[in-house]
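Every protein chain but one is kept in place in this view of the complex.
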């Protein structure tokens, strides 16, 4: 009855391995780790939105949103947002960008929970975000 | 029908960005990443319980517990506890503190699953913990 469905926004580059950008089963939607890659262009390798934290954070959030929406959800359904940064010195700026982004989204419900930790990421990437959503 | 609710223990310092210390929707409660900050005192900046792994681990666990309880849950409902340490040399000591803490809590059910990884955290912080709970 409850079927698992892959969620793949048309704009997304293909995952680099056998996984899905999102998976929905029942009312649970899991968004895979997103980075700041621009929408896919046929024949172009995955390309970050830019070298800056701002460009990558905004694109990453948009990429998460695309998966949420392709899965029938929205930011309002997000329960947990996991933010991976590469540099503790980026925390304050990321928060500013994050806050401005969510103000613009005009969320009507309480924002999600969040954990931010500092890890290694592939060269050129400054941020990665995944999310767990529970649909109403 | 299933509404998302922010969970904010009165003792907690305000999150440094637009997110909630906890979010509950239906029977799922997600606790945001907690660190070893002491209960909030008006006008005081967030202050770790101490410089030691012991002080921070115990305070962090208490902060997670506060969110669980403010969301109508308890440690018995915890499914997953994610522990972020900064130093692999802290693993054995953290486990000792963790075990003693949960023995004191007198859990009646099986403990949660857990993942421990070693990441960067803001200066002065040695541990961060988040948790996923499923209520009965």
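The letters A and B name the chains in turn, as written, and every chain counts its residues from 1.
Keep in mind that, in the parts below, contacts are C-beta pairs under 8 Å (C-beta built on N, C-alpha and C of every residue); 3 or more make two chains touch, one makes a residue touch a chain.
All of these numbers come straight from a predicted model, not from anything done at the bench.
The omitted chain makes contact with just one of the residues B:35, B:81 or B:127: B:81. For chain B, the residues touching the absent chain in the complete assembly are 27, 76-77, 79-81, 88, 91, 95, 98-99, 102-103, 109-119, 132, 134, 136. Contact between chain A and the absent chain runs through residues 1-6, 15-23, 25-26, 28, 30-33, 82, 84, 119-123, 128, 130, 132.
Throughout what follows, only the chains that are shown with their structure count from here on.
A separation of 23 Å divides the Cα centre of chain A from that of chain B.
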